[in-house]
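With one protein chain removed, the remaining protein chains of the complex are shown where they sit.
Right after this comes subunit A.
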Amino acid sequence: MAAAALREQLNALLSSMFASGLVDDQFQQLQMLQEDGGTPGFVAEVVTLFCDDADRIISELAALLEQPIVDFDKVDAYVHQLKGSSASVGAQKVKFTCMQFRQLCQDKNRDGCIMALAVVRNEFYDLRNKFQTMLQLEQQIQAQQ
């Protein structure tokens, strides 16, 4: 596929991610930094780190919420971590869900937390798919040049 068509696809993908509130201004700043700052692979690296980190945290959360007696402090600590890293990378939807999740932790609402985890997981998987597509398109465009 020609580089121009690939670039069009990539731009469309990015536009939809911004329009749907999946990513926010922070992500745009990271992209701009990569373009202006001459640090190639910046965004790919941060995005990959985020996906690995989020994956790990979500697994830990699932394990904690399966316990007969839930340690809400630990759950809250993990959600706080996830909220932090999603904010740093610009993953807006995940960040907002984490904020609600933390409230449920503080209320010690177990069912609420389990539901929130399901929402976070779905939003994260959706975001991860889009990130992976984005990175693939970028690689293909690079290969064409």
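Structure notes:
Basically, a residue touches a chain if its C-beta (ideal position, glycine included) is under 8 Å from a C-beta of that chain, and two chains touch if they have at least 3 such contacts; residues count from 1.
By definition in this document, contacts and distances are computed from a predicted model.
Between the listed names "Autophagy-related protein 13 N-terminal domain-containing protein", "Response regulatory domain-containing protein", "ATP synthase F(0) complex subunit e, mitochondrial" or "Large ribosomal subunit protein mL44", the UniProt record for the complex's undisplayed chain reads "Response regulatory domain-containing protein". Considering the full assembly, A:Leu49 is the residue among A:Ala12, A:Leu49, A:Ala62 or A:Ala118 that touches the omitted chain.
In the complete complex, the hidden chain is touched by one of A:Leu6, A:Val89, A:Ala116 or A:Met134, namely A:Val89.
Although one chain is hidden here, its contacts on subunit A can still be listed: residues 26, 29-30, 33, 36-39, 42, 45-46, 49-50, 53, 77, 80-81, 83-85, 87-90.
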